[in-house]
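This report concerns only the one structure given below.
Complex shown without one protein chain; remaining protein chains in place.
Order of writing sets the chain letters: A, B and C. Residues in each chain are counted from 1.
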Amino acid sequence: MDKIKQFVTDFGWPRIIIFLFLLFLFIAAPFVGVRIDASISDVFNRFGQNALFVLAMVPMIQSGCGLNFGLSIGIIAGLIGSTLSVQFGLTGLMGFFGAVALAIPFAVIFGWFYGLLLNKVKGEEMTIAMYVGFAGVMFMCIMWLILPYTNSTMVWGYAGKGLRTTISVEGYYRQVLNDFWAIRIGTDFIFPTGMLLFVVFCAFLMWLFLRTKTGTAMTAVGSNPDFARASGISADRMRTVSVIISTVLGAVGIVVFQQSYGFIQLYTAPLAMPFAAVAAILIGGASVNKATMVNVLVGAFLFQGLLTMTPSVINSALKTDISEVIRIIVSNGIIIYALTRKTKVTK
Amino acid sequence: MKQVIDPKVRTRRLLVRAALIVVFAGLVVLMFNLGKLHTFILDNKNLADGSLTAARGGNLVSIDGREASEIYPGERSMEKVKGQRHTITVTSLSGTDKVVRRISLDLDSEMMLVSLPRLIAGKEPYMEVFVPLNVVTTAEERAGTDNSFTSPEAGGTDPVVIPTP
Amino acid sequence: MAQQGPLLSVEHVSKEFYGNIVLHDVCFDLKAGEILGLVGENGAGKTTLMRILFGMPVIAQTGGYKGRVCIDGNEVNFSNPFDALDAGIGMVHQEFSLIPGFTTTENIVLNRESMKPTFLNEVFGDRMSVLDRPDMKKRAESAIAKLGVRLDSDMLISEMPVGHKQFTEIAREINREKTRILVLDEPTAVLTETEAEVLLVALRNLAKQGIAIIFISHRLHEVIQVADRIVVLRDGLAVKDTAVAGVSVRDIASWMVGRSIAAERLDAGEKREFGPEILSVEHLWVDMPGETVRDINFAVKKGEIFGFGGLAGQGKLGIPNGIMGLFPAGGAVKLHGKPVELDEPRKALEMGMAFVSEDRRGVGLLLDESLEWNIAFTAMQIHGQYLKPVLGKLLKIRDEAGMRKLTLEYIGILDIKCTSPSQKAKELSGGNQQKICLAKAFALKPDLLFVSEPTRGIDVGAKKLVLDTLHKYNREYGMTIVMVSSELEELRSICDRIAIVDEGRIAGILAPTADIAEFGLLMSGEKTEAVQGANRG
Partner (left out) sequence: MSGKKSLGRFFTENAVVIIFLALTIAAIPPSGLSFQYIIQEMITRLGRNTFLVLALLLPIFAGMGLNFGMTLGAMSGQIGLILAINWNIGGVEGLLFAALVGTPISVLMGYICGAVLNKAKGREMVTGYILAFFINGVYQFVVLYMMGSIFPIKNPAIVLSRGYGIRNTLNLENVRQSLDDLLMLKVGGFLIPVATFLIIGLLCVFVVWFKKTKLGQDMRAVGHDMTVAEAAGVPVDRTRIIAIIISTVLASFGQIIFLQNMGNMATYNAHDQTSFFAVAAILVGGASVKKASIPNVIIGVILLHVLYVVTPRAGQNLFGSAMIGEYFRQFIGYGVIALTLVLYAWKARQGAARAREGLRGGNSATAAAGTAAADTAKGGAK
């Protein structure tokens, strides 16, 4: 009994409610005429699309920088990589990995500057990260208009310059990961093996990294910066490293997202993306200063499950589009919940 | 710091606060009354039964002393007014006849159809509630914020209009 | 006035924290207009006594106290400091409780501002009154005048010298009309000598106006100068309660530190021989808040246990923290003759020094991590130990098995009581946490170990074990140890030499067998002949 109580306090009521709610949705789905196999397939797909963004939260949480509201910086790097890949006409797996390879250097450079900045503003990271992210996105909006891209699939036809808002990657790297070893059962169930393998591979790398000397030091910095300092660790360096890794994961994440979704979305599209990732990892049980691989996987699954199931089930049951509102309330509610919980490390 | 409040002061404050709540409620009601808009539809048409005909040559109609508008026979005109008590002055364009009527409306009457011939003739009821046949319906719109940040597909809050190709 | 009964009387007050007796049957009286000097070492019970007097919630939370505190002969029992304030007890804490961006006046009348009611009071309560600034200024100035010092009532606190801040604090307490008893906790600690002089005069002024004062200070000559009567606390007992007349600094010092039983040496009669000089420190300054080190010079020989004693706040804690690079520091520090880069903890660790911090929970431990992490972490980061290659030596990751083995080893050696090596550090008791900190340092196999307050807040059994362990490592592995402690007895039981730090400088270095009164005098900032001799030698 005590153990259950302990579990409840550790995990938190909001998360348990969300979990039960999702469970209820799955049970209710067949009764309101929602195909369960299509839903599950959809959940897997969206899980794969978004898991890397959620994973990108881990290093910064671990190093004590808090939630990465500035993930859009990484996403921008990814967008640069993917547009360059399309510009160079890379296709298939080449296109995908080309985009990733082109994005990573930008992500490292952006992440490095972003990390330096966050080191200067300890204690205010989250608010500043958010606005740095916003400002970065708006700056890139200008850049998308004036950078000299020429590939006709990407450029506005009538003006001859400036990138389109939405660029199809059909014929470049659309679904290259999804289709890799994909398992089709019936008409509606597709298991995107390749994408999930890639996600698992990234998660494994992160798991390994957290076990290296540097990863261990990073966790210690987040857990107790004074202890780490007394053990000869430079907190600033570790924080910068964590920010760079987070940014790189954001960049890779958006390319994975694009190949599954089929489009590159530019301009203001990245503005809102970090919030979904933040909500997901918090739903997964992470706090503002502690996160594990389990939090990532559970969180991404729960959150994406919720996003998939609420519209289909609730809307068919109530004949309204109320799911949007539920989504807003749930995802922001969980962030508020995490922010207002007393945490040990207060700076 | 604990502060012991004099019971006298406390009662006084309670009274003041209660009074303020009353004033607040009163203000709401007052604003409702003063600000309530009504629409007059001034109708200068012959009556269906032919008992009365529209004034020939048209009328000048002024509500609450505002600038008068000309209404010719067979015409309708709309006037928005604030509050419940109004004066309608009808002058024939020839300037011979002048009729002044004071009207008091119910709070919940939105649109009133005023028949000018009846009004001029002083024949009750010269005013009836007007119910529009069909509510203005525009093409169905998708309500709500056009996106939420939780759905990346929707593409983020987009305060900027982006040209489409 | 003074002929009446005592204003405040403390009768048979006892207090224990979790079985630890910190006050035992303390009695004293205080009359109106009297200044009582309260002295004692750190941990003698002064702070606890004042907390009881002031109704701090921590007292009630830990089970209350025994005995009675009476004001005007009526027993009082405050549940929070505001009750105490209402009863007329004002307290000036060691740490300033002032708002830097406010003026003197605003601070003096903080939350007791003069107000003029407005019509909005009727709606939103008294806080909608407008401040009556002229009256506030008048009141502040009258409080300052009462104190008899010069203080600009419109100056911002942030622009003031420290002394004026202290006066502002006192003025705030006497601004309360009710204040009849004023408690001052180390009011002169942050003042220069001239400022302290002014303060003492001001206190006498106040006493003449009938305010009773409890004056807590470690500067014994100040106590003698200002107090009418003196109460000496030692280990929770009021060992002396006497008029000040005819008492010398030396007397008080020996009452303060004197023990009935002599320190028990672990090495009675052992002949000690040391190697060459291992650490030399010249002109060390350290900017550690509350423990500023100004100018420290000393040298330690190989195999020696060197002790630092002194009262809290005098800078002894700053020495290891500065050398290990945890706080900004300067000066010349040499280990094995090679200069140590200050402000760089990694360099200090790599050169073979290790540090057990006094701030166990803040600096010493990763409370949310396992014991394995806590013990092996520093060794992993500094020496690259407890890592194993994976993926064909591409990457090295934590060797969990190795870490476990190491942890089990130290759990055995230090008798650490825990459920498993993967238990979280925060779940252990204070004594066992301290052992983890020691294990962490030992795992580095250092040439020189700094231990700071190794026995603070742990029980008697654990204390002995910690000291024995240090002794063993010194004797068996020849580990040089620099130990900083507030407990003189502890230093005397284990150290080969003891330096007493006062106001950021070494007041003197004594042999552990030196007369106890010598230590007391050094701590009180009094130079003795013996010390001057020792310094020359």
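General observations
One rule holds in what follows: a contact is a pair of C-beta atoms (placed from the backbone, for glycine too) under 8 Å apart; a residue touches a chain by one contact, two chains touch by 3 or more.
This is a predicted model, so every value here is computed, not measured.
Note that the undisplayed chain, when the full complex is considered, contacts A, B, C. Residue A:A135 is the one among A:V8, A:I27, A:I109 or A:A135 that touches the chain missing from this view. Panel shows chain B; residues 1, 24, 27-28, 31-32, 34-38, 80, 82, 110, 135-138, 140-146, 149, 157, 159-160, 162-163 of it touch the chain omitted from the view.
Across the interface with the omitted chain, chain A contributes residues 69, 117, 120-124, 126-128, 130-132, 134-135, 138-139, 141-142, 145-146, 162, 275, 320, 322, 324-329, 332-333, 335-336, 339-340, 342, 346-347. Interface residues of chain C with the unshown chain, by the touch rule above, are 81-82, 95-102, 106, 110-111, 113, 115, 118, 124, 126-131, 158, 161-162, 165, 190-192, 283-285, 287, 289-290, 292, 294-295, 328, 330-331, 503-504.
Criterion: only the chains that are shown with their structure count from here on.
Chain pair with the larger contact count among A-C and B-C is A-C, by C-beta pairs in contact. A separation of 48 Å divides the Cα centre of chain A from that of chain C. With centres defined as mean CA coordinates, chain C is found 76 Å away from chain B. Of all residues in chain A, none touches 2 or more other chains. Those residues of chain C that touch chain A in the shared complex are 324, 326, 345-350, 355, 357, 359, 362-369, 373, 377-378, 380-382, 384, 387, 390-391, 395-398. Within the complex formed with chain C, the chain A residues making contact are 208, 211-213, 216-217, 219-220, 223-224, 226-227, 229-234, 290, 344.
Considering their complex, residues 82, 111, 121-123, 125-126 of chain C touch chain B.
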